[in-house]
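What you see is the complex with one protein chain gone and the rest in place.
Here is chain A:
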Amino acid sequence: MQVHKYDVVIVGAGGAGMRAAIESGQRARTAVLTKLYPTRSHTGAAQGGMCAALANVEEDNWEWHTFDTVKGGDYLVDQDAAEIMAKEAINAVLDLEKMGLPFNRTPEGRIDQRRFGGHTRDHGKAPVRRACYAADRTGHMILQTLYQNCVKHNVEFYNEYYVLDMLMVDEEVTVDGVTRIQKRVAGVVSYDLASGELHVFQAKSIIFATGGAGKVFKTTSNAHTLTGDGMGIAFRRGIPLEDMEFFQFHPTGLAGLGILLSEAARGEGAILRNSEGERFMERYAPTIKDLAPRDIVARSMANEVREGRGCGPNKDYVLLDLTHLEPAHIDAKLPDITEFARTYLGVEPYTEPVPVFPTAHYAMGGIPTNVKAEVLQDSDNVIPGLYAAGEVACVSVHGSNRLGTNSLLDINVFGKRAGIAAAEYSLTADFVDLPADPEAYTVELLNHVRTSDGGEKVALIRKELQDTMDANMQVFRTAESLNKVLSDIASFEERYQRITVQDKGKRFNLDLLEAVELGFLLELAKVMTVAALHREESRGGHFREDFPERDDENFMKHSMAYKVAEGANAEHTAGIRLGTKPVVFTRYEPMVRKY
């Protein structure tokens, strides 16, 4: 085992991690640990855009943007955070332009902007052009530009280093006569994929930027590697996870694959049809039909399948019909969609409808932070020196449902904030002493995975987990379906104790790491489900058939899921205790979310 010492360690090199690194690297000695080469991060998959009220093409301002964000999140958004994000959006975009990002341009040579769902002029009066974009590759260009600037600033990367644990110590502190436990962070433990060696990184500040956890579901737009490691590590070390019941399902994933087809398709006139050829959205949203909000369209699609009007051999998807559109129009406006449909399903969208089904897209919840990106150890207290930003974090700017283009914004605004704050903290703070045997937990974890020999296959357990999550925790949820997931997970956990990993080597042992990742997935799936079970209302991305209305009186609050220590007798479900945290209101009173 080797020990490294840095002022700041950043875990993750997607948009959030690299935006943080550019700030931190110029202020303090910084290392970035990432399980993927930076440019492989899933930020690169984002297509649509990044919003900011630049008002380059029409009147707009940050206050309208704040309102849209709050309303889109069904009022579970912390309004102070949304306001900061909307204000800082403008500089976030300009920063990227100055770093070299090749945005599309207006005829005057300014950054061009286009419309995106839920972004409106003057509190919902009409759609507004707020999304800055680079063709249909905005995320790719952000990821490349940030990496280029990391190269420029000589950021130190440890590529293919998997962080598997965080080193925490509990301190007793007494403030105003009240004694409580204060968590302090000393470092992280990582596993070098190439050699199989463990490396401990001691740091004064640590930023988690490990992205999402879409792989708890079967159908997802997320990469194979988005296994929620950062959330899982934090949770195991006693940090709560906020609002984990809220996951966004995007209506149009390629059937069976989950690969995203942008909303732009329906914007351009594509129609959803069932096995009988019906334009079924006429049934659920008679006026706006296929252009209803994401959650409503997704539920309608799932309902068609559930009622037996799905298509294909297993009757498990619906169709996105573009055949009435001119091929030239499709080529001009929707090149990505046609390419994905042709490449992956062998479907020619000019003449054949494209099989689609809702796909798990975005985790609204995550590691709780305040607007300085500092991680909270409970509803009130921060952990000094520990930060989180990007999809792994919950600030909360997305509440119960994220608006399109607000995440690329989030990673830039809060990535930058985290980078600056972490560096500044490290310049004034001391190292926290590493615990004796800092790697003990990880050694034990890996040993167990490597030596356990019960013959259970990781891939099979993972598949069964994803199947039950898709069947029971997707766009329709009931107490019954959620309890089914919990009992399934209990049996998976038991089987997980008996897995066999075939690869026993040290070099590039991805077999071993997939097993470790499955451990995170199981843990997170459980947290999501328990939180969903406790939230007996429907709001944003969370829809309970047994509680179909939003219930502000009882549930206008964030959920905070804590791992219950072994043997503790606090009230809990499946080893998880659920607390709450108040929502921050500044300007806007909750209204019915109606479009």
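In this text, a residue touches a chain if its C-beta (ideal position, glycine included) is under 8 Å from a C-beta of that chain, and two chains touch if they have at least 3 such contacts; residues count from 1.
In this section, contacts and distances are computed from a predicted model.
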**Asked** Considering the UniProt annotation of the chain absent from this complex, which name among "Dipeptide/oligopeptide/nickel ABC transporter ATP-binding protein", "Class III extradiol dioxygenase family protein", "Fumarate reductase iron-sulfur subunit" or "Phosphate transport system permease protein" applies?
**Response** "Fumarate reductase iron-sulfur subunit"
**Asked** Among the options A:156, A:268 or A:503, which residue touches the chain absent from this view?
**Response** A:503
**Message:** Which candidate, A:276, A:444 or A:467, sits in contact with the chain we can't see?
**Reply:** A:276
**Item:** Missing-partner contacts on chain A, residue numbers
**Value:** 36-37, 39-42, 44-45, 74, 93-94, 97-100, 102-111, 134-135, 137, 140-141, 144, 148-149, 151-152, 194, 223-225, 257, 259, 271, 273, 275-280, 282-284, 286, 296, 299-300, 303, 307, 310-315, 319, 321, 340, 343-346, 352-353, 457-460, 501-503, 505-511, 538-540, 543, 545, 548-550, 593
